[in-house]
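For this depiction, one protein chain was excluded, whereas all remaining protein chains were kept in their positions.
For chain A:
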Amino acid sequence: MAGLELLSDQGYRVDGRRAGELRKIQARMGVFAQADGSAYIEQGNTKALAVVYGPHEIRGSRARALPDRALVNCQYSSATFSTGERKRRPHGDRKSCEMGLQLRQTFEAAILTQLHPRSQIDIYVQVLQADGGTYAACVNAATLAVLDAGIPMRDFVCACSAGFVDGTALADLSHVEEAAGGPQLALALLPASGQIALLEMDARLHEDHLEQVLEAAARASRDVHTVLDRVVRQHVQEASVLLGD
């Protein structure tokens, strides 16, 4: 069997999307009553849950408290059933720790932490199904959860991945496309200002193409923003209806 054709001559990807199209995004806020904020997101078949607690007093060692801002604590885990082959360790492995750190960097850039000195904000993210772009799904879910918790942010943080195949940048890679081994870039964007909260790529990509891939990822992130914005507005509307005024 010949190798998979990631982008056909007619411009279709393996799953029928065109180069710049996102997968279907569905999201809900406030899925858990107990937490301060929570959200669930599906980007294609990638599914993630995010839960936010805080801001609250520093738990554990007081020494960790920061005098001028809040401590953002992020934990990433993925369910054992999330991948094709069953995982052994749901959390605490190298990859999860790295992902936790990246999430923390992203949200320290977005949350107005100086409003809550000497306190802590916990963000827990769990991936239920991993089908490519887990980082992006986590960031998007966490954004909604933070908004749900009512913690002030500079802006939405919207994330999307992008890849590069045969001279074309592909937005929002699926697992099949990721597994093919080409370069992949993850971008977290503050859409209003266009500032980048996090940019990560660990493959080789020619400098000349970076601009193009970055542009594709940014455009996809803005598209994600429109979807998320709609979700938030809808949620707020529903909530206000329930409050009954």
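Criterion: a residue touches a chain if its C-beta (ideal position, glycine included) is under 8 Å from a C-beta of that chain, and two chains touch if they have at least 3 such contacts; residues count from 1.
Simple rule for what comes next: contacts and distances are computed from a predicted model.
Participant: UniProt names the one chain left off this complex as which of "DNA-directed RNA polymerase subunit", "dolichyl-phosphate-mannose--protein mannosyltransferase", "DIS3-like exonuclease 1" or "3-methyl-2-oxobutanoate dehydrogenase (2-methylpropanoyl-transferring)"?
Facilitator: So, among "DNA-directed RNA polymerase subunit", "dolichyl-phosphate-mannose--protein mannosyltransferase", "DIS3-like exonuclease 1" or "3-methyl-2-oxobutanoate dehydrogenase (2-methylpropanoyl-transferring)", the name matching the hidden chain's UniProt entry is "DIS3-like exonuclease 1".
Participant: Check each of A:Val176, A:Ile196 or A:Leu210 against the chain that is not shown and name the one that touches it.
Facilitator: Final answer for the missing-chain contact: A:Val176.
Participant: Considering the whole complex rather than only what is displayed, give the residues of chain A touching the chain that is not shown.
Facilitator: Touch with the absent chain occurs at residues 1-3, 5, 8-10, 12, 14-17, 21, 23-24, 44-45, 84-85, 131, 174, 176.
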